[in-house]
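Working notes for the structure below.
Note that one protein chain is taken out, while the other chains of the complex remain in position.
Up next is subunit A:
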């Protein structure tokens, strides 16, 4: 929900259409020298008197949690505005609002876009606000490294983690049983399983490989430890086509070449949902939030799916990737960073708030306390009574912490998406896609006048 899950073509297209005439006006702002006041918040003082905060979010039912806060805190009243998911409009609106000087005090921002908002000087460093640094222990390790940009808090704290998308393997238990396929523990076994499935049912695919989800592919790279970005001193190290990434690319290229994965099914598309319902696609390596994507779109297959840990690159390992998840950020130029930070902390650590966000919005919490929510300990009917969230709770703890998203991630995803499209369409390979994305990302960083380590 808060993730990049729901983006039906219709809404994307609609936003695109609306955004088009804005192109000229979107080119607004950024003129002259921006004093970058938002960049560093030396002190984080409590404001006098009553404070009113504005908050933009797209979590369904977040207003209920906010109402609870408002009830408990008569002096800090929060108004929530419901917005479309990040990439379908909210980020653009936030950027415009930042330039126009009327951005909200708080905003929901996904991990992968956090760096680019910091680059636009759209975030407030809340490290010096009371309770923020102390909250580190309350969150799953890797989420904290995301909001501190992997610098252990020395470089500031730029948001409060909200929810995550630890990845695991969704598979069709019934099809696996029917064809005598064991649940793959490693990627090698996954490949063998794919071949076995193809042999048993030539029309079936192990999974789909979507051109439109380069962030999914990033989740696979994340598991492999193939970090695309790193900070080296004052420079950015770009390593989109690292040897480790190359191994992942080669693996999936083999799957594509041998037609073991469907290459004509885009993620979250009606065609994919139809294929799920027909039993044409047997697995999906996806995030915790994916459980509802399958449940809501493949109703005909109720009781037939199960969840297992993500296949590993080496037997005996226990690594997971992450796909999606977001933060609550205090936006740049907020006049009340102290109060905003208090609200952000409460929203994402208070048991009552976590319970509401999970119940209403289906959020998979970033707070360790959230992983223990009663609702996440229950068997899930659609998955034949399996307590699927146990798998994700483990995965959540196994996501490596040194992953860094680049400051021009929108561009990097775009280059990857274009390259993947080529590979799926038979022009070039996934390895080529990574190589091109690497070179173009360097270019894109340099255009933003950022230093790139060679």
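Rule of thumb we're sticking to: a contact is a pair of C-beta atoms (placed from the backbone, for glycine too) under 8 Å apart; a residue touches a chain by one contact, two chains touch by 3 or more; residues count from 1.
Methods note: contacts and distances are computed from a predicted model.
Engineer: What does the UniProt entry say the missing chain is called, choosing from "NADH-quinone oxidoreductase subunit F", "acetolactate synthase", "Sugar ABC transporter permease" or "Thiosulfate reductase cytochrome b subunit"?
Structural biologist: "Sugar ABC transporter permease"
Engineer: Which listed residue, A:244, A:380, A:421 or A:439, touches the chain dropped from view?
Structural biologist: Result: among the candidates, A:421 touches the missing chain.
Engineer: For the chain left off this view, which of A:171, A:217 or A:236 is in contact with it?
Structural biologist: A:236
Engineer: Thinking of the whole complex, not just what is shown, which of A:264, A:384 or A:432 touches the missing chain?
Structural biologist: With A:264, A:384 or A:432 as choices, the missing chain is touched by A:264.
Engineer: Contact with the hidden chain only, please: which subunit A residues?
Structural biologist: On the side of subunit A, residues 9-10, 12-14, 16-17, 19-20, 23-34, 36, 39, 92, 95, 115-116, 118-121, 149, 211-212, 231, 234-236, 263-266, 269-271, 274-275, 407-408, 410-411, 414, 417-418, 420-422, 424-425, 427, 444, 447-451 touch the unshown chain.
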